[in-house]
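Omission of a single protein chain aside, the complex is shown with its protein chains in their original locations.
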Amino acid sequence: MTRYIIRRLLWVGLVVVLIVFLAYVIFFLMPPVDPARAFAGKRPTPEVLETLREQFGLDRPFYVQFGLFVKRLVIGDEYGWPGFGFSYATRSPVREELFQRALVTIQLSLGAAVVWLLMGIPIGILSAIKRRTFVDRFAMGFALFGVSAPVFWLGLMFLYIFWQKLGIAAGTGYVPFGENPLTWLNHMIMPWVVLALLFAAFYARMVRGNLIETMGEDYIRTARAKGLSERRVIVRHGLRASLTPVVTMFGLDVGTLLGGAIITETVFNMPGLGTYVVRSVFQGDLPATLGVVVLGALAVSVMNLIVDIVYAYLDPRVRYA
Amino acid sequence: MSYVQAEGPVPEGRGPLLQVKNLSVHFDTPDGVVKAVDGVSFTVGRGDTLGVVGESGSGKSVTFLTVMGLIDRRYARVEGEVLFRGRDLLTMPDEELRHIRGDQIGMVFQDPMTSLHPMYKVGSQIVEAIRAHRDVSKKEGLEQAIELLGKVGIPRPDERARQYPHEYSGGMRQRAMIAMALALDPDLLIADEPTTALDVTVQAQILDLIDRLQQEFNAAVVLITHDLGVVAEHCDEINVMYAGKAAEYGTRDDVYYGAHHPYTWGLLQSISRIDRPRTERLRPIRGAPPSLIHVPPGCAFHPRCPYVMEVCKVEVPKLIAAKGKHASACHLLLEEKERIFKEEVAITS
Partner (left out) sequence: MIALLTALTMVAAACGGDDGGGGGGQDGGQDGGGEKTLSLAMESFVQNCGFDPTCEFVSYWSMVYTNVLLRPLMNYAHVAGDAGGEIYPDLAADYPEVSADGLTYTFTLKDGVMFGPPVSREVTSQDVAYAFQRMASQSQGAQYAFYYEGVIDGLEVQKEDALDIDISGIETPDDKTIIFHLAEPTPDFAFRMAMPATAPIPSEVADCFKESGEYGRYVVSSSSYMIEGSEDLDITSCDTMQPISGFEPERTLSIVRNPDYDPATDDPALRSNNIDKFVVEVNTNVDDIFNKVVAGELDTSPDDPPAEFLREAVGTDRLPINAVDVLWYIAMNLTQPPFDDIHVRKAVNLIVDKDGLLRAAGGETVGGIATHILPPGMGGPTPEEYDPYATPDFAGDLELAKAEMAQSKYDSDGDGVCDAPECKDVLLLSRNEAPWTEYNPILEDNLGSIGIEAQTRELEGGVAYETMSTTSNNIPIGAHAGWGKDWPDAATFFEALFTSAAIQPGPGVNNNTSLVGITPELNDERELELTGNLEGVPNVDAKFDECGALGLDEGRVECFNELDVELMENVVPYVPYRWDQEAHLISDDITVWEFDQNAGEMSWAHMDVAG
């Protein structure tokens, strides 16, 4: 098992490097904008352009830049480890802002994850158990809404109703936990719920479907034939089998979100990786963009790995020898 | 809608363990009412072995699922009586029924691969069955489970108990299921097509195992199958079902050496028998099993019966005992039945 994990971790590293390479290729081949020009002001002189190119490292061929980037990432640069270089836009090390923002995104993602699990799974289970009753139909109606409503619309609606009109929720923005835990919570609740709604709906439907299907399996009949209580049959036999795919999905969803929930962060003005990468891409700030790409790729790859391991633990049929 | 049935004569043995009287199970579906079981009666005495034979759709499985209380009453209308040790299981509250299920009546299902939970160790699934009805610790339960696995002929049961179902072979899985069904020393073991999913060689082993265990545990056994050949060696009595009703009932000898129903004749003709010389081809019963929503009027078998008469098309034949407890539901006269058997069935089958 340990060897397997090490092997997979090496793959993760390779995948991240490949993705960064792709990002480099895209950045250099696609835009007609010279990144140095974008930061050179209204009337750039050749000296200014030369200086910027040099300071941004753009005067080297792109494979050299790429090589240096990977090297700095692994070994670290003058700003710390891992080395993400310095941002063209803020002229500050990417690393510090990147990690600050990663923290915000982590809070947003994990909080939303908890919310959607707490919402989605019980609703799914309830729906499956009370199939075709009013409860079921109402729950699936809610699920349809959650899946269909665009996140930005949801966010704006929430702001409008709860902040603007009713005044019971805090508005946009982020307050660090250390500064004031209650205000922090106040600002996080709406983004959590908005972000979670889509997933909760999706998970409710999935859990419902999985559970209904599982409850039709033969081993459920056996469990009942053994004389077990219906509750035990549902929880220990039904859920155990139907939640396994949910675990997989959960890991992947969280992994993706950890790369930045762009729309939610933008609507709620959260200083996370999502808003960071949007700004960086628009401004042509390559190091900052790459920083987010690295973190995002890492998050997804690592979560993939974790999910595989957890799945093997949960379902003995897929265990590796 | 149901009609008076002969009760099925009380068999030899020590008094009826299970008495099913006029059981009918109807399912409401968007296409119509499915009469899965339509007026079935029989008795199982302690220590007996009853074989229940029929094609798919004959109602044989549904009958016993209903006995076990595994049919969802929200979607089915169940009428009749199921007396287990004198108490009607159909009217019993589910809490009580749960204590009988698994404890006093055990059931083994057709496909052991899908009937065992893939994510729990075999041992712990057996332990779970035990601890549902007895107050024992997990450790004790595991010891018992290992012992049971040994009894059903699984080698190295202490290792095997810690393995998962997918690590077992098909035959071993079925043995494990039997072990689980017998874990609480039930008085009745219902085996629903226990060998159908297994290799032929393994089939015989499993059936022998059931025989042996029956002796050891002193249980009654109901063997449900579509294969008349299977019940030949292992059952004392046989109930042949067709389209939700009993077609014929009798001892093993009654059925094999003197069947009284055209359907049974068809079944006999379609199996190959070692104790007879091989003649020409096997002769399947022509036609197909009927829809349970639109059951043919009169005798349900009449569209496929080579000996059909006019009365068969309108009047439902009653299950009437001829000699002893040998009963059949057919309008043919007894002499006719005997004659046809001797002349046509006994020779060709």
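Per-chain residue numbering starts at 1, and chain names A and B are given in the order in which the chains are listed.
Here, contacts are C-beta pairs under 8 Å (C-beta built on N, C-alpha and C of every residue); 3 or more make two chains touch, one makes a residue touch a chain.
Because the structure is a prediction, the values reported are computed rather than measured.
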item: Missing chain: touched chains present in the view; value: A
item: Identified contact with the non-displayed chain, of A:Arg8, A:Arg131, A:Arg240 or A:Arg279; value: A:Arg279
item: Residue ranges of chain A at the interface with the undisplayed chain; value: 31-34, 37-52, 55, 87, 89-92, 97, 115, 118-119, 122, 156, 159, 162-173, 175, 180, 182-183, 185-187, 189, 193, 265-269, 271, 275, 278-279, 282-284
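Keep in mind that, in the parts below, only the chains that are shown with their structure count from here on.
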item: Whole-Å gap separating chain A and chain B, where each centre is the average of the chain's CA atoms; value: 55
item: Chain B-facing residues of chain A, complex; value: 217-219, 221-229, 232, 236-237, 240-241, 244, 314-317
item: In the complex, chain B residues that touch chain A; value: 68, 70, 98-103, 106-107, 109, 111, 114-120, 128-129, 132-133, 164, 166, 177, 180-181
